[in-house]
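Just one protein chain is left out here, and the rest sit where they should.
Now for chain A:
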Amino acid sequence: MNLIDRYIFAVQQYAPAAQQQSVADDLREHLENEVDALSDGQPTEHEIAGLLQRFGSPEQVAQRYAPRPQPVKPEQMPKYMLVLRYVIAVAFGLTLIKSYFSVIASESFHFSQFISQFIFRFIDLGLFGFAVVTLIFWAINTRPQPEDKWDPHSLPEAGRPWQRIRLSDIVSDIAEGIFILLLLWYNVWGPEVLSSYNATMMIAPGLADWRIALTALVAVAIAKQLWLLRKPYWTARLLSINLLMSAIYVVVFGYLASLSEFIIFGSETTLMLSPEWINQLIRGLMALVAVIYLVKMVRDGRRLRQLRQQQ
């Protein structure tokens, strides 16, 4: 098999199946004419190799002949990478939780076994997340895109750098909200999961009383973040709403931090940390959330003043 045949075959492998033959025919014709022009049609192998090198690598030539559609367009790459980072982070968190329950359910703990299980589960879930995200972007790309029409009047009334809300902030707030909802409604999904690990736990009555109110609050917060995806800019009105919501969060989480018990563990549950410690940890977490929202209130108050002075 000579170099030209090998080259054409290699190019064919990179071309889409439907076009492989026509690309090969086209390429062969041009190559034969080029060879005819080399050393009166009797080129050395070295000359042929030089000619093929000038044509370009098989992958490059196939791409030029029949460009393959890319699953993610270059202009969508930053958004794709951001979503992918979050999906990988969620996969990491879920794997960690799953591995933790495996440990508490098993009779003995082997560090190397824990690490290897964790790595394989993480790769498994991470690859699944990667495939799903890529498929979604690919599906969006294959849809005919509407013409890019926009109205200058729809430009945000913003001029200060802090007014632009970063996409990563919006996504992390949504993820935070979903996480709180999952914790609050643990009784819907948790017992079944935990029973497979021979463990039980339930939300303490003190926290359960607040569940509906907290759910409504978190749902409003998630809805607000979803709305922000359309126009991610702080305005005076949005800051006022945010101030109000932060104030409610401060009161609610401040109160929750004063409770003594959040989760009641079943007697057969074996934990690495004692139930008292876990409840202490949650109380600390509630207090921290209240403080964070207090800081946010101060920040939003200052920003609101700046915007009002500007008007």
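Definition applied: a residue touches a chain if its C-beta (ideal position, glycine included) is under 8 Å from a C-beta of that chain, and two chains touch if they have at least 3 such contacts; residues count from 1.
Convention: contacts and distances are computed from a predicted model.
According to its UniProt record, the chain left out of view corresponds to "PadR family transcriptional regulator" among "DsrE family protein", "8-amino-7-oxononanoate synthase", "PadR family transcriptional regulator" or "RepB plasmid partition domain-containing protein".
Considering the full assembly, A:55 is the residue among A:55, A:86, A:130 or A:265 that touches the omitted chain. Contact with the chain not shown here comes from a single listed residue; of A:3, A:37 or A:178, that residue is A:37. Contact between chain A and the unshown chain involves residues 26-27, 29-30, 32-34, 36-37, 41, 51, 54-56, 60-61, 64-65.
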